[in-house]
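Quick one: the structure is below, and I'll ask about it shortly.
Shown here: the complex without one of its protein chains, the others still in place.
Chain lettering (A, B and C) follows the sequence in which the chains are written, and residue indices restart at 1 in each chain.
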């Protein structure tokens, strides 16, 4: 079947479960000239919530979804849906925050260049000066040095928040940004701020997790990407992974092995988010992986 | 929403892709009083084929699907679907074939007892006598000793086939059955005979794969569960897994480590099949994992 | 080089580090007619402790190590070693403790039968009656029903301890034995009692770890085999492993997936112990894996 465009679109939604949701959504898309390419649903029996992700294309060109999107509003209202609908290739506007260690930053920049991460970097913000990242090519991304101390934290976060607004940033990534966000900022960024924690949560919360892991003598170490909430290290988990270690591994070895886990876990979580594969489910996430 | 029954049902289908399939299916289920609990779709861009698996329950009791199933026929015909619809807890009738090594057999029997594998074992068929499995409790499953040699192969397969028919067996599992089925029998069992091969296919086809692996010096060994076809070790793959080995591992160590991989790969593949999670896609499979 | 016997022996030792240990040990073994087949050493820079495991065979038959073992005493004393030396195929005497769930027990029994676990089972002890394990073949292993309640705990443990002594049990395995040992018994069994905990420690200590994991929304679940100490879930870790889960997994699914992780983690830890691959290092372990 010949469709007039290669463009495809993603609809995500969540709402209280009741019969007829899939029928209403898919019938609407069919009437609107859409063809479903991929879809996943999930009914959380515990909470009675329903989650859905649909990828579709359209028989008639409608690149801005000018017709399809407004037409969906009545259905969304009928089922009390939280929903999004957008061009699958639309680039999200993403701000990267980083401290001294740049392995996650470097990895994200590289993957973006390769086309793995459909996003525009609105800013790289660091609490270390530009010299700390001397050998990194930021491309078009503007760099901001926003140092922070206990005394200046409120002020620095105010600058951060203004930058988020000025740059119309849609997602903030804490790419090993070793500062705890205030409750206030965490709340303002709810659902659109991803952190990488260098342990397999809930094990080894707080500071120096590799050091803790080495003292405890665990046989695997891990990393966790999660949405930031006011509750430190307790936000909804998007992705985790681990690697095997042995008694021979010093804390330095764990840091080295951990870098690999951190960067791949953060990259996967970021990609899932950018591809609209993650839907919040209270303190948890629904991740419709490919 | 209170549904009148805890029963749930599974619909699987594949057909040439065209717009409106999901809409037609979900609208029909809605009209029939169904509620979709879980669903996954997949559109194979290469072959133009569409695949779908839907789990639903019903507002009105219809344990035999006496109403819902016939009503679906016109939709299935309209889209030229290959499809199945059944009670999710319906036990499939499964025959287990085994040779000398009983680790897969033992594991399957144990998992069935625990309720992990919704099936009725129609027969355990072995080319070794019952004494070889002296310490295994077959429960209600009848045991058949069907020895085989080059000369008696045709005859033995004829007995096998009759047993399949007499017992109304729906799925045959080669649980380390070290005999190659004839093209003829493989064809008759197409899509309903699962084999476990003790290598990570397509590496190390044929005999003594662990021995081959040890000679080649690979750093991981694996196992592959696949549907049996006339083309040896080339059938559609359902599941694979691997484990790390080292230079210290002798062929005997590989056999030991391999047992663990084989039994978990076969158990997963079998469970996927019994839960209607596997749909054939030419020489490949679509597996809608949970 | 032709050695007069296929027998091989294992020496393990730990002591404060200082130069000359390997030289003293290997020179002694050479003088005693030994040939080193495999050896691993580890110097813990943090604690200044040295660990070594040597597999060797002997030119002259000495099946009881009647000559080699006494001759090693002066070296052991010179370096203040904790050490063991034994026939690699010597079967350790092992007692299995179990509660309602029998998947670890069943798996251990099966592996022993296959020869994966060089041990003699001195007793299977359960706090459920024999009927609970109706379909399990214990072979030669005597079964003991030792029910326990808060009131009878001291008394039951006394019976347990007497059984350990009467049967000359060298290792106790808590194969999903859902009772916390008293500090007293834990101390008496220090270094020779292995437990399988159904979480990836230190995450989800205590009761109902799968339930906790499901509520927290982690993306991997795991299991941990460790030596039992008075400090619950804090003993030295021998082995851990994890498996991926998704938002679709209910607590029941986690229990099912967890069974597979638990049984393979416990089996590996048990094998490591029986093969003299584990040496205690304070609150941690040194595991010389193959």
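To be clear about the criterion, a contact is a pair of C-beta atoms (placed from the backbone, for glycine too) under 8 Å apart; a residue touches a chain by one contact, two chains touch by 3 or more.
Just so it is clear, the model here is predicted, and its values are computed rather than measured.
Student: Give me the visible chains that the unshown chain touches, in label order.
Tutor: A, B, C
Student: One chain isn't shown here. Among A:137, A:183 or A:231, which residue touches it?
Tutor: A:137
Student: Just one of B:239, B:260 or B:276 touches the chain that is missing; which is it?
Tutor: B:239
Student: In the full complex, which residues of subunit A touch the absent chain?
Tutor: Output for subunit A: 38, 103, 106, 110, 113-114, 116, 135, 137, 139, 246, 248-249, 253, 256, 259-260, 264, 290.
Student: Residue by residue, what part of subunit B touches the chain that was omitted?
Tutor: Per the touch rule, subunit B residues meeting the hidden chain are 42, 44-45, 200-204, 216-220, 222, 236-242, 246-248, 250, 281, 283-287, 289.
Student: Counting contacts across the full complex, list the positions on subunit C that touch the omitted chain.
Tutor: So the residues of subunit C touching the missing chain come out as 1, 17-23, 25-27, 29-30, 33-43, 45, 59.
Simple rule for what comes next: only the chains that are shown with their structure count from here on.
Student: When subunit B touches subunit C, do the two copies use mostly the same residue numbers, with over half shared, or different ones?
Tutor: Interface between subunit B and subunit C is built from largely the same residues.
Student: Can you compute the centre-to-centre distance for subunit A and subunit C, using the mean CA position of each chain? Integer Å is fine.
Tutor: One centre to the other, that is 42 Å.
Student: Subunit B to subunit C: how many Å between their CA centres?
Tutor: Whole-Å distance between the two chain centres: 36.
Student: Quick one: which residues in subunit A touch 2 or more of the other chains?
Tutor: Where subunit A meets two or more other chains at a single residue, that happens at 42, 45.
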